[in-house]
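With one protein chain held back, the other chains of the complex are shown just where they sit.
On to subunit A.
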Amino acid sequence: MNARLLPLAGFLLVLALLGFGIWWSGTHDLREVPSPLIGKPAPTFSLPLLDDPSKSLGSKELAGKPYLLNVFASWCVACRDEHPILMREGKRLGIRLVGFNYKDPADDARRWLAQYGNPYDDIVADLPGDVAIDFGVTGAPETFLVDADGIVRYKYISPITPQVIATELLPRIAKLQQGAK
């Protein structure tokens, strides 16, 4: 093959990727990402708290009540889009909102929260990212809804929008809380 065709070939790859991007975001609903974890128990974990690494929080302490686990990091640009929505609507959810600080030096995360505000009830820190692998986290942000028995009920990849909260999360949470009563 003519080596001078290589730049063109490389560009066609990029072009295909961009074309795919248009097609994908036009036809796909970002909510339709299935997770093998749904309907199965969430991984057991125990992680240090961001504010006080000497204490830890994990599946054992969280069991008994449903909670929402939100994966975030200060280096994640998309999290900055999601954050105001959590700030505004987080309290409306009516369940514990657990922040999962993903591969993020604690100082950076704390600074980030000081700047944008802290919507979370608790924040666990997973600096090495091991627990994230158990959860099948592919990037930030991601959100998991876990019920009182520790079963993952729902997973959402990419920034949460008010619609997602209204149409996906709130009905599911209502159902979980009814079930509990």
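Heads up, the rule we're going with is that contacts are C-beta pairs under 8 Å (C-beta built on N, C-alpha and C of every residue); 3 or more make two chains touch, one makes a residue touch a chain; residues count from 1.
Keep in mind that, in the parts below, contacts and distances are computed from a predicted model.
Engineer: As a check of understanding, state which of "Amino acid ABC transporter membrane protein 2 (PAAT family)", "Adenylyl-sulfate kinase", "2-iminoacetate synthase ThiH" or "Cytochrome c-type biogenesis protein CcmF" is the UniProt name of the chain not shown.
Structural biologist: The record names the chain that does not appear here as "Cytochrome c-type biogenesis protein CcmF".
Engineer: Of A:19, A:64, A:94 or A:162, which one is in contact with the hidden chain?
Structural biologist: The one listed residue touching the chain not shown is A:19.
Engineer: Thinking of the whole complex, not just what is shown, which of A:81, A:121 or A:168 touches the missing chain?
Structural biologist: Within the whole complex, the residue contacting the unshown chain is A:81.
Engineer: Where does subunit A touch the missing chain, residue by residue?
Structural biologist: Residue positions of subunit A that touch the missing chain: 2, 4-5, 7-8, 11-12, 14-15, 17-22, 24-26, 30, 33, 73, 75-78, 81, 84, 103, 107, 110-111, 114-115, 117, 138-140, 142, 157-159.
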